[in-house]
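One protein chain omitted, others in place.
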Amino acid sequence: MANQLGTTVSSIATPVRYTVMWALGICIALSLAGMVMPKWLTFLITMAAANGLVSLGIMVLMRGGVVPFGQGMVFAIGGYAAALLSNKLGIKDALLLTLCGGVIAALIAAPFAPLLSRYRGIFFAMLTLALSMVTYGLLMKLEVLGGSDGFNMGRPTLFGQKLPDESVGYIMYVLTISVSTLMALLARIYFDSTRGLITVAAKENELRVEYLGGSVRQAMAINFILAAFCGGLGGSLAVMALGHIEPNFSFWTTSGEFVFVAILAGWQSVIALFVASTVLEVVRSFSSSYFPNTWQMSLGIFLLIVIRFLPRGIGSLWVKGGGK
Amino acid sequence: MLTILIDGLTYASWLFIVALGLTLVFGVLKILNIAHGSFYALGAYAAASFVGWASAMKWAPGFTLVAMLLAAVAVAALVAPLIERGLLRFFYGRDEVLLVLVTYAMFLILEDATKLLWGANPYYVSEPYTLFGNIDIGNQTYVGYDFALVALALVVGMAVWWWLNRTQQGKIMIAVIHSSEIASSMGVNISRVYMVAFSVGIFLAALGGAFTAPMISVQPGVSVGVIIVSFAVVIIGGLGSIEGAAVGAIIVGLARSMAVHLAPVAELFSIYLVMAVVLMFRPEGLFQRIQARKI
Partner (left out) sequence: MKAVLQARDVEKKFGAVVAAANINIDIFAGERVSLIGSNGAGKTTFVNMITGYLKPDQGQILLDGHDITPLYPRAITHLGVARSFQIPQVYGELNVLENMLVANACHDQRLSFWQPARRRQAIERADALLDRFALTEHRARRVAELPGGIRKLLDIAMALTSSPKLLLLDEPTSGVSAEEKFPMMETIMAGLGQDQSTTVLFVEHDMDIVSRYASRVVAFYSGRIIADDKPEVALATDDVRRYVTGELLSE
């Protein structure tokens, strides 16, 4: 939070209404732009936003000083929940499915929250990794869920309306952008809140927080559940955009990509998060056509450069004292 | 029953060799190396190439084993200094999770580097697999190579144990495992120790890969499965502990073998379930070497 002069900017927080206006503006601008974008671009941004939500969950946890390596678990749970509700229970409304994905992921993660809130560092990372691989193993073996192939999901509806072929892509795009902007806004508000400040303090000195009367474990547990909710939202939006779900959503390399985006973005700017997610999607999309054997390498090198030279992520390039 | 045991021990053997390298690197350098599986893959690919050349040069079949050993040595000798001096040392002393991320970047880079060097098609190194013939026990036939692998694991385990506990260099290494600060203040050349430990770690990974190559199809993606199961082993056994790597490998090997033969549904997630349970109830693992960071 320091600018070059070594002092910090501290003002009364940007009033919430400005942030809301920004969020609304961005949402509308992107939605309008979507009308003139080629289909592949709206799809790309849809996936970037859905994946960005999962990384947003990682950001919530990183602000408290822990890095989860198992967000794939909640991503998969959200996706499978949405797909199953749609295929088996006939719940088709896209907005409802999105919400259900988030809530169900949060509910399943909740019992683990008190346990995980006690761990830090490598052990936190490994435990979340282990849980996501258990989920992966289960999903691979359960034939009722399609086993290793997964299964397809039917097309969702929105507010009772069937979505016609020409516009389903655009409508999912607008839905995903809207949900992402809303979550980004809520995240910003949470980060600037008293609970958000305690999280940041806990990252630096847990003992002092306890001595001042704050509960670090409660903060960590809550962050874990919030991250699960974000991950679940991302999962259900992703499965609706893709039309297909498979156990790979929970594999550790998937979790690794979400962490990659979070590290790239840094933990200060929410916008940087979605920018980083878009960068990843762009690289991923173009890679198969142009550089199939070197795109992972490029990501790796990029990550090293960021870790070495921009330890606070690309967000630190423009964040000075606050801001979205 | 015997099949389960032998299967489990075979799996545990190469897993032990690989996990030993991983745990050693963590114990000394405090780095949990996600790219460890990539070195396994490099060993496997190098073995494929070396065995290919050995056949082309009409070496006697027995010498293919030598070729595989040389492959592992080559990987360690070429890659270890490059990575340790050229990359890792810039990040020493940083947060342990940050180092994991650095190794994750390394993993990404090595995945593609391997693809660039050897292509995306699978390699089969099947000749060495028949070297030890078949052994009949009861009414089941077992491949001799599997037993040789178990023997190799025992040799490696004893060699590393002897090196660490009976040689001066090894004892210095143990001192560094306990505290690099104190060791350094007593005049130990820490960067050399790090280099040696890292090289041995990579060598072990490559060795595991080289000698497992005849049993698998060597293709992109092998590293991904290996690293995750190696993590399970070192977590269960305890990070930084040799006995832990051995016991952890046996537990994982047998658990997997039992699951495969008796309850295929459980195969994949049984290992990670054990890992998760260990982390929840005894995060330091079975043989505690470091304190778990928990509050």
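Chains: A and B, in written order; residue numbering restarts at 1 for each.
Note that a contact is a pair of C-beta atoms (placed from the backbone, for glycine too) under 8 Å apart; a residue touches a chain by one contact, two chains touch by 3 or more.
None of the values given here were measured: they were computed from a predicted structure.
*Asks:* According to the contact rule at the top, which chains on display are touched by the left-out chain?
*Replies:* A
*Asks:* May I ask which residue of A:Met21, A:Leu142 or A:Leu207 touches the chain that does not appear here?
*Replies:* If we include the chain that is not displayed, A:Leu207 is the one touching it.
*Asks:* Which positions on chain A touch the chain that was left off?
*Replies:* 1-2, 6-13, 16, 189-190, 192-198, 200-201, 204-205, 207-215
Note that only the chains that are shown with their structure count from here on.
*Asks:* How far is the middle of chain A from the middle of chain B, if each middle is the mean of its Cα atoms, in Å?
*Replies:* Here chain A and chain B have centroids separated by 33 Å.
*Asks:* Which of the residues in chain B come into contact with chain A in the complex?
*Replies:* Residues 32, 87, 90-91, 95-98, 100-102, 104-109, 111-113, 115-116, 120, 224, 228, 231-232, 235, 239, 264-273, 275-276, 279-280, 283, 292-295 of chain B touch chain A in their complex.
*Asks:* Note which residues of chain A are touching chain B in the complex, please.
*Replies:* Within the complex, chain A contacts chain B at residues 67, 115, 118-127, 129-131, 133-138, 140-141, 206, 216-217, 252-253, 256, 259-260, 263, 293-297, 299-301, 303-304, 307-308.
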